[in-house]
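See structure below.
Only a single protein chain was left out; the remaining protein chains are all shown in position.
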Amino acid sequence: MQLRTRALQTILTEKGYIEQAAIDELIETYEKKIGPRNGAQVVAKAWTDPKFRKWLFEDGTAAIGSLGFGGRSGNHLVALENTPHVHNMVVCTLCSCYPWAVLGLPPLWYKSAPYRSRTVADPRGVLRDFGVALPKDTEIRVWDSTAELRYMVVPMRPAGTDGWTEDKLVELVTRDSMIGTGFAKSPKDLR
Amino acid sequence: MNGPQDLGGMDGFGPVEPEPNEPVFHDDWEKRAFALTLAMGMPGGWNIDQSRFARENRSPAEYWSMSYYQIWFAALERMLKERALITDDEVVAGHSLHKPKPVPRVLSPGDVLKVLHRGGPTERPTNTKPAFKPGNAVRAKNINPPTHTRLPRYVRGHVGTVDRVIGFHVFPDSNATGAGENPQWLYTVRFEGRELWGPDGDPTSQVSVDAWESYLTPAD
Amino acid sequence: MNGAADMGGMDGFGPVVQERNEPVFHAGWEGVSFALNMVTGVARLWNLDAFRFKRESIPPPEYVNLSYYGLWTRTLELMMLEYGVATPAEIEAGRAIAPFKKAPRAVTAAECADMVRCGSPYNRPAPSPALFKVGDKVRAKNMHPKAHTRLPRYVRGHVGEVVRIVGCHVFPDSNASNLGEDPHWLYTVRFDGRELWGEQSDPTVRVCIEAWEPYLEPV
Partner (left out) sequence: MANDHHHHDHDHSELSDTQLRVRALETVLTEKGYVDPAALDLLIETYEKKVGPRNGARVVARAWANPAYRARLLKDATPAIGELGYAGRQGEHIVAVENTPTLHNMVVCTLCSCYPWPVLGLPPVWYKSAPYRSRAVADPRGVLKDFGVTLPASTKIRVWDSTSEIRYLVVPMRPAGTDGWTEERLADLVTRDSMIGTGLPKSPKDLA
């Protein structure tokens, strides 16, 4: 695959379709600049700022855009709120749709056949693979990203974080907690 | 299980390619794999539904890349190991390294034709009456068991017509898990192509499946 | 099409395996494969839906055995061949032999940065009012088109509830076959897990999908 990929790159460059610098720029952007840290800032703000939180759930794209995140795979963003009674999980059964603008590129497991096949039919079983067990009566809402809408989960704010600053809260927000396959860290996990 | 064996209605596998003058077997190992599978049925003590589940219960990546007798052989190996009739080190060594387990019976050459002729009938006696009769409208239930079933995904939820009451037969869903034969009434149910495939279906096509009573609900 | 991509509800793929400290790309070529697909998108050699259709048309045995970016590279090869960007001989040789028939225009790094920042919105002006409103019960049609669709098999024939009117969006079923954007109203539809998977399944599960109006019928 390495050889085949390089071959296509050479052909497209020689034909004048692409510039090497553009390829480098893209790789650099998604490898270094855009990642789950963006989403964590959104979540931390929603935890501390009630007005932002309301806006986020009403119009995710605009609220997230106000923090400077948007664009590719983030033109239509919807934020989903986890509560003690409802747990949200995001999947793309048909391909690998994922909110790049706030979470970066998806991990391998998100794009894998086991995750894509089982999440819609057996979300609790999938959560078990992540070591996550929810109360029996919690409603689980699975969002299958079949269109260009991109979902991010806003996990519940961990207990024991009263008065924390946004910057400190950001450290608690994991990537998996924004996909719905994990929870936010608790303050003692940071030590 | 909604596994790689449940192919009805899938796209993308390409055209059917009949092979002119196809031989019965394409290689010597295919013959041996075939005969070993048949011959081990008796000493192995498994039933046909357990063999089917052993074949289909694997990753689609594997199943769709294996040839037909490769799948048979992989299932045979799996069932032999599950029952501790052979062990990994023996397969690697290519020889028996441990004492054989006692088995009910070994297939002798003299028995081969008798056994093949007798086959394995699945009809069982009953005093019960079938719940449906020919002409009844029935809906295939929406079931998605993780274990063996013979109700293909493409008919689930759809309405068909009972065409024939076949008899009272061993129930594979139960037999495959070792939970007993649990025989039930078995029907041939006919579905219109348009019912199964919507407006994209061929209006002149009909598809029949054989469905056990517990797969069906009345739809009249 | 009911291709290998439509995996929702399939059994047999095993547990979800996570990798600790997974890197964004596992090898240099993966990053290149990713970036090539971005730039060919910006160059508008083809649209995203056509790319997705080509990817899911790969025969299931090959599809499920390719790695993620392996699948991207394979799809890119097929698209380049189909759209006349390269000949089989060029793909084989790994270099350009004949110049491309249209005047080339290289995508620049600045354009890439713009694309990352702005993306490519899919909402369009609505040609007519929306047929359904939030709270309406709808049935996903039992349809099995041979071309691209974004209606997964596991919801077809099942009844759900409209929970959001997303807007009027490019219709992938048409766009993927280069028949135009043909925008339609897009809804988020929620299904009860037991409606999808039967009475035996987990009663606490709900599944939401996005469905374009032509996928739905009133109940």
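Should a chain be cited, it is by its letter among A, B and C, assigned in written order, with residues numbered from 1 in that chain.
Keep this in mind: contacts are C-beta pairs under 8 Å (C-beta built on N, C-alpha and C of every residue); 3 or more make two chains touch, one makes a residue touch a chain.
Worth saying up front: this structure is predicted, and the values here are computed from it rather than measured.
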*So which bits of chain B touch the chain we can't see?*
5-11, 13-19, 22, 24-29, 31-36, 38-40, 43-44, 48, 52, 55-56, 61, 64-65, 68, 70, 73, 76-77, 80, 85-86, 90-96, 100, 103, 106-109, 111-113, 115-123, 150-152, 154, 164, 166-167, 169-170, 172, 186, 188, 190, 196-197, 201-202, 204-212
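Please note the rule applied: only the chains that are shown with their structure count from here on.
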*Pick the chain whose C-alpha centre of mass, unweighted, sits closest to the average of all protein C-alpha coordinates shown.*
C
_Intercentroid distance (Cα basis), chain C paired with chain B, Å_ = 34
*Multi-partner residues of chain B (each touching 2 or more other chains)*: 60-61, 144
*Provide the list of chain C residues touching at least two other chains, using ranges where the numbers run on.*
9-14, 56, 64, 196-197, 201
*chain B residues within the chain A interface of the complex*: 60-61, 144
_Using the touch definition from the top, list the residues of chain C that touch chain A in their complex._
5-19, 22, 24-36, 38-40, 43, 45, 52, 55-56, 64, 67-70, 73-74, 76-77, 80, 85-86, 90-91, 93-96, 99-100, 104-109, 111-113, 115-123, 150-152, 154, 164, 166-167, 169-170, 172, 186, 188, 190, 196-197, 201-202, 204-212
*Spell out the part of chain A that touches chain B in their complex, as residue ranges.*
113, 121
